[in-house]
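One protein chain is absent from this view; the other protein chains keep their places.
After this line comes chain A, so read on.
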Amino acid sequence: ECFKKKKKQPTATLTVQLTLACVSAPQLFYSFFKSLVGKDVVVELKNDLSICGTLHSVDQYLNIKLTDISVTDPEKYPHMLSVKNCFIRGSVVRYVQLPADEVDTQLLQDAARKEAMQQKQ
């Protein structure tokens, strides 16, 4: 009974993350970031620059567009006082610091397991 396979569509309460992870395999983090659009994040680049801003958009390469940016950490690195928006190439990102309360860890873990299964098959 609880092991009968359920085929019904995910309801609206299910977030974008898990739904899109089912559709095409290597999309977990793309879907995850799409669910964070509009939230404030801090992107730390490989050249040690940290940029705080609002996540505007993301693409399949995890390129990131941020709006309303400011340089966090003491502004010892490029003073981007006049820059309001920026596009960051995904490959130069080292970390993205996320608001912990915006992340559903249980859902993420489930999606990661699914993704791992899909990758193998």
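Simple rule for what comes next: a residue touches a chain if its C-beta (ideal position, glycine included) is under 8 Å from a C-beta of that chain, and two chains touch if they have at least 3 such contacts; residues count from 1.
Rule of thumb we're sticking to: contacts and distances are computed from a predicted model.
Visitor: Quick one: find the hidden chain's UniProt protein name among "Isocitrate dehydrogenase [NAD] subunit, mitochondrial", "U6 snRNA-associated Sm-like protein LSm3", "CDK-activating kinase assembly factor MAT1" or "ER membrane protein complex subunit 3".
Guide: "U6 snRNA-associated Sm-like protein LSm3"
Visitor: Where does chain A touch the missing chain, residue by residue?
Guide: 2-3, 5-6, 13-14, 26, 28-29, 32-33, 46, 62, 90-91, 93-100, 103-117, 119-121
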